[in-house]
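Just one protein chain is left out here, and the rest sit where they should.
Chain nomenclature is as follows: A and B, assigned in order of appearance, with residue numbering initiated at 1 for each chain independently.
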Amino acid sequence: MSALVESLTDETFVLNLGPQHPATHGVLRVKLRMDGEYIVEAEPVLGYIHRMHEKMGENRTWLQYLPNTARLDYLHALAFNHVYVNAVERASGIEVPQRAEYIRVITAEMNRISSHLLWFGAFVLDLGGFTPLLYAFDDREQLLDLLEAITGSRLTYCYFRFGGVCCDIDDTFINGTKTFIKRMRERLVMYRNLVTDNVIIIKRLKDIGPISAEMCRRYGATGPVARGSGINFDVRRHEPYSVYPEFDFDIPVYHECDSMARYMVRMDEMEQSLRIIEQALDKLPDGPYLLPKAPKIVKPAKGDIYQAVESARGSLGMRIVSDGSNTPYRLKWRSPTFSNLSLFGEACIGMLLPDALALMGSLDLVIPEIDR
Amino acid sequence: MIDYCKEIFKGLKSLLIGMGITIKYCFKPVVTVQYPHESLKMPERYRGHIELVPNEENGEAKCIACGLCQKACPSGCITVDGEKPEGAKTKVMTSFVLDYTKCSLCSLCVEACTFSAIRHTRRYNLASTSKEAYIIDLKKRLEERKK
Partner (left out) sequence: MDTILNYIKIAIDMEPFRLLVYLVGMIMFIAANAAYLVLLERKVAGHIQLRIGPKENGPFGILQPVADGLKLMSKQLLVPDGVDPILFRIAPVIVMVPAVMSFVVIPFSDTIVARNMDIGLLVVFAFATINFLGLLLGAWGSRNKYAVISSARVVSQNIAYEIPMLVTIVTMVMVSGSLNLHAIVSQQLNGFWSWNLFNFKASPLMPIAFLILFVCMLAETNRAPFDIVEAESELVAGPFTEYSSMGFGLFFMAEYANIVIGACLATILFLGGWSCPFGILPGVHWFLLKMYLLIFTVIWVRWTFPRTTFYGLLNLSWKVLIPISFINLILTSAMLKVF
């Protein structure tokens, strides 16, 4: 009753940024209460694509769950593969050969670049520029073709296995990747000239959507969102896994806290990923790509393991509870986008609607990962 | 005052540089493949739906209906049946049905098979108007390919 009285006396109206919307990148519904042009209150409504992946884990064996991991965040599927496989290997004590670790890092970083390229294209598309999307997809095609030649899939990879990877990489892949790295460096310069330095983009993104470091800490936002607000935390550097300590790369951190900072963090991350891939290709050791005596049926020891990995969107976590049998007892995903989205409700208060859409684009949301 | 002019000039220059890039790409050759008229060849390891591998000598399927692929599949798309004829050492496969509507192309079945009896095809542009077309009878496919 009081809500009704409130809505009669003040001039706000409710606008539904519905589940079907070109700018929400997935089925996200946001209930906005607007006062004219300004947003007074925003409430994201989730659950439109809940597919019960965590429950499915309880009905499949450890190996059979692998395809599911790729479907959660299809843009950086290899990171999801990586965290699951890493956690189970830690729990069962399976050692991974060095070559396999290097292959995992190379393919995961390539996947990170392709995820950032798609984010870049879609973000500029939201702002109204149609062309950078297609240039980004042209680059992404090269990446996807390279990955398709070794893994067999383009988007939802089921490439890692317990104890290594499922097939080896060959010389065509290595040469193709080296050509791609050279080409990508020129393209990054082109993107800077076409988009980053463009006065319209600067006016649209600078000082828009400020998210302070304290707000990031309160909501648990990680990844480029936190690094754009000055928090220097990257799982690859601060909780290292796999062979990341052997590579020399920087973590881009910007302190301006606005949408431009988050944009620049991701563009710099693409360059750093190229550096990691280059170093990994140079140092690639020979050896088996899959542990020769890898057990066919994997049974992790009874217990509770948490493993974190840096995905394109933030710190991705997986918690495995095993009861010693060949199916998991409980699998829990810590989705980075969920924490990133939760600060949208507070951050967009008092903003104009197009600025709020720019903020949402800079958070890099992938809704299937939130709803699992 | 000077800052104002400098800002305008810098903004204008960035716009012109951007336009220069787009016009350069306007005159480059297209990178798209005109799909129905031309199509791409899939790489060797591409994961299409599976098919039975024939024996080199007699062209029959190598599959002995052990059921390892059926157990390995996460989605339960494979149904294999076999029977052991009199005096033979191994079973003979009588039916092998793949329910492609549930397959997630994870390749766990191909890896589970110890006899290398199944492999991936490279078919990707399958289109049909009925669901039944995707319940693929792989034994029938093998026989049709033999002819």
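The rule is simple: contacts are C-beta pairs under 8 Å (C-beta built on N, C-alpha and C of every residue); 3 or more make two chains touch, one makes a residue touch a chain.
No experiment lies behind these values; they were computed from the predicted model shown.
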item	value
Given A:Thr12, A:Gln98, A:Thr131 or A:Ser242, the one touching the chain that is not displayed	A:Thr131
Sole contact to the chain not displayed, among B:Ile8, B:Ala88 or B:Ala133	B:Ile8
Those residues of chain B which, in the complete complex, touch the missing chain	8, 15, 18-19, 21-23, 25-28, 30-32, 34
Chain A residues that touch the omitted chain in the full complex	15, 17, 21-23, 124, 127-131, 134-135, 138, 194, 198, 200-201, 203-204, 352-355, 357
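Criterion: only the chains that are shown with their structure count from here on.
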item	value
Chain A contact footprint on chain B (complex, rising order)	10-12, 14-15, 17-18, 21-22, 25, 31, 42-47, 72-75, 104-108, 111, 120
Complex contact set, residues of chain A against chain B	60, 63-68, 71, 131, 135, 138, 141, 145, 148-153, 156, 158, 161, 166-167, 190, 193-195, 197-200
